[in-house]
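Structure record follows, encoded as structure tokens.
Left out: one protein chain. Kept in place: all the others.
Going by the order they are written in, the chains are A and B; count residues from 1 in each one.
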């Protein structure tokens, strides 16, 4: 069975619900072993990692427990004055989101911008 | 001659005019045999397949007759309570748009989000 790789890019807070729904649909449709799903947030969208409400963060934690990876751009955290200590434990900080977007596509990830 | 493959992703109704113009430009520029063009709609954008006005649907029908494929996400149809019987005959329903976006990119399609 082919194993796919998907990269969701989000830089606008208002798109989080769509990104979460799409990521969950993808995992449901292709199965845990059939796809690697990574969500990369930069711009204002990193704020929701730190300041999202309980319902949102709890749903994200559940999605993370399905194997979906959540990344935050350090440039965006600095630009939004967000202490990385405020992020949920399942969020990984990367130096630059754009670099991840480029290197992972070179590594075979499909790009999706909801 | 190289044959290219292009995937337009639309999830916002307001982007339909741009998607249609871009798809038409691409077919005009690369020619019918030079490119395979697929438009994938999810989110609210699937509504326009069912409820778009006559002018819009007639223009889409003409583009479809040029070989451009139009896909609708079943998850989005269900979420928007749209009966698939309402869709124009040239629209094909797929189980999950995100899965198409991932598997087709793995198959060499370029992704474009107007």
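The rule is short, and it goes like this: a residue touches a chain if its C-beta (ideal position, glycine included) is under 8 Å from a C-beta of that chain, and two chains touch if they have at least 3 such contacts.
Because the structure is predicted, anything quoted here is derived from the model rather than measured.
Listed residues B:59, B:93 or B:110: the one in touch with the omitted chain is B:110.
Looking at A:3, A:17 or A:99, the residue that reaches the missing chain in the full complex is A:99.
For chain B, the residues in touch with the chain missing from this view are 2, 4-6, 18, 22-23, 25-26, 28-30, 35, 108, 110-114.
Mapped onto chain A, contacts with the missing chain fall at residues 9, 11, 42-43, 75, 95-96, 98-99, 101-103, 105-106, 111, 113.
By our rule, only the chains that are shown with their structure count from here on.
Inter-chain spacing, taken between the CA centroids of chain A and chain B, is 25 Å.
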